[in-house]
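All protein chains but one are shown at their positions in the complex.
The block that comes next holds subunit A.
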Amino acid sequence: GDKSLKTRKLKHDVIAAIGDLIEEIDTCYDQISEQAVEHIHQNEVILTLGRSRTVKEFLYAAKEKKRSFRVFVAEGAPRYQGHALAKELVEKGIQTTVITDSAVFAMISRVNMVIVGVHAIMANGGVIAPVGMNMVALAAQRHAVPFVVVAGSHKLCPLYPHNPEVLLNELKSPSDLLDFGEFSNCMNFSTQDGTPLLNVANPTFDYVPPKLVSLFITDTSMSWGHG
């Protein structure tokens, strides 16, 4: 009697809390996108890498408010999600140019702002982002282009990144980079000292230190910069 009542209340509370979290995640896009007009004005050139739904909604909102801008999308190898984002942006009539990741440094001199989405924001203000983001952040710093991170508050993480390249990373299959076939017999471990002749590195994430990030835009209706 008493126990089953407590269990039911507990279940109810847990389900309610999960529902709150889901709602928070679902509504973060709207709250972040509301701030788009404060940052995107007229004749802007924006650079992004890969595909982030938050960035997409952010740019859609700016377009709704009749702000004029064009977007350079770096394709984001090896997932090439930049292609999908480009397709979504042109559907709304946004001028988009798809570039390769190697061309980021070349094009960034003509860019006003870099807006990216991230995987997680660490406690020191650094971000874990799709691979290649550190390169973009360094290029942006070199050309004094603001590097803006848009992320829902559910991505804030209380951990401090120690050796994030290794500990907070995922290494994926070499097949994204090299075809199985001519190189596969170089990648076995049967050489003299047990090390393969060929290694392939295919990390998923990059760590961007806090000093490279100009601004965080989150759904707590308060934009804050770091350092």
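Simple rule for what comes next: a contact is a pair of C-beta atoms (placed from the backbone, for glycine too) under 8 Å apart; a residue touches a chain by one contact, two chains touch by 3 or more; residues count from 1.
Simple rule for what comes next: contacts and distances are computed from a predicted model.
Enquirer: Which listed name, "ER membrane protein complex subunit 1", "Translation initiation factor eIF2B subunit delta", "Guanine nucleotide-binding protein subunit gamma" or "NADH-ubiquinone oxidoreductase chain 5", is the one UniProt assigns to the chain that has been left out?
Expert: The chain we cannot see is, by its UniProt record, "Translation initiation factor eIF2B subunit delta".
Enquirer: Among A:90, A:123 or A:159, which one touches the chain that has been omitted from the display?
Expert: Answer from the full complex: A:90 touches the omitted chain.
Enquirer: May I ask which residue of A:37, A:200 or A:215 touches the chain that does not appear here?
Expert: Among A:37, A:200 or A:215, only A:200 touches the chain that is not shown.
Enquirer: Can you list, in ascending order, the subunit A residues touching the missing chain?
Expert: Where subunit A meets the chain not shown: residues 72, 75-78, 80, 83-84, 86-87, 89-90, 93-107, 109-110, 131-132, 134-135, 138-139, 142, 165, 169, 174, 177-179, 182-183, 186, 195, 197-203, 206-207.
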